[in-house]
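Here the complex is missing one protein chain, while the rest keep their positions.
Up next is chain A:
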Amino acid sequence: MKILVCMKQVPDMESKFRINDQGSWYDESDLAWRMNEYDEYSVEQAILLKEQVGEGDLTVLSIGPKRIQETMKKALAMGCDRGVHVNDVKVHEKDPFEIASIIAEFAKDKNFDMIFTGMQSQDRGSGQVGVLVAEMLNLPCITTIVDFAFDNGTVNAKRELEGGVKAKVSAQAPVLVTCQLGLNSPRYPTLPNIMKAKKKELAVVEVGDLLTVESRLETPKISLPEKKSGGLILEGEVGDLVEQLVTLLKERTTVFA
């Protein structure tokens, strides 16, 4: 069984973000980088599927500059067999349509039996790439899955809807699924597996070799949101903070009444 999982590296969301000089994106210096949270679930599900069928080849693909190889190594240490790094220093300027086209161009003649993506990326969060890849490859696509079962070529998945309701959906492989938070429990790579991952293949492909389309969105203007006034910010010693908050709660709420 041939499986593809698409993974994106994103900045840690607790970072302090600054705007770059062009005002088109966040400044990438001094940020900590990690695996897109949604993709942790898709990588895990791809590995679980490979373990279930007992044989196969699992490729992790990621588009971005050289730094993404660190995160790709984590995916390899978790259990992917090989990595394909699509080298693109300007990945942040690509729109979801271009990213999807790159992935589809890579996948089109490889006959993957299953493709996994996250439902969205944490930084840009378009939620488009997975669906677009499926449509470009003419594959059935099930989005936002919180439950996945594979039985003899049939995918039975549950889509998460609003308010805790789920929709039960099935399709015949090859299928592309986009993974939602909580789908499984992503494993931590063990030390022996981190060592083994160093020997796994990590091929580099230049983005120019796979990109055949043009962007459909203008370069965006990015800014910090205006701070909503009204909210009070308390800083200082814990003891003082406690007293200040208790006073505020007494003044402005009826919880002690």
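The definition used in the following text is that a contact is a pair of C-beta atoms (placed from the backbone, for glycine too) under 8 Å apart; a residue touches a chain by one contact, two chains touch by 3 or more; residues count from 1.
Keep in mind that, in the parts below, contacts and distances are computed from a predicted model.
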Chain not displayed: protein name in its UniProt record ("tRNA threonylcarbamoyladenosine biosynthesis protein TsaB", "Electron transfer flavoprotein alpha subunit apoprotein", "Tricarboxylate transporter" or "Quinol:cytochrome c oxidoreductase quinone-binding subunit 1"): "Electron transfer flavoprotein alpha subunit apoprotein"
Among A:53, A:203 or A:241, the residue in touch with the chain that has been omitted: A:241
Residues belonging to chain A that touch the chain removed from view: 11, 13-14, 16-17, 19, 26, 95-97, 119-120, 122-128, 131-132, 135-136, 139-144, 158-171, 181-182, 185, 215-218, 220-225, 227-228, 230-235, 238-239, 241-243, 245-246, 248-249, 252-255
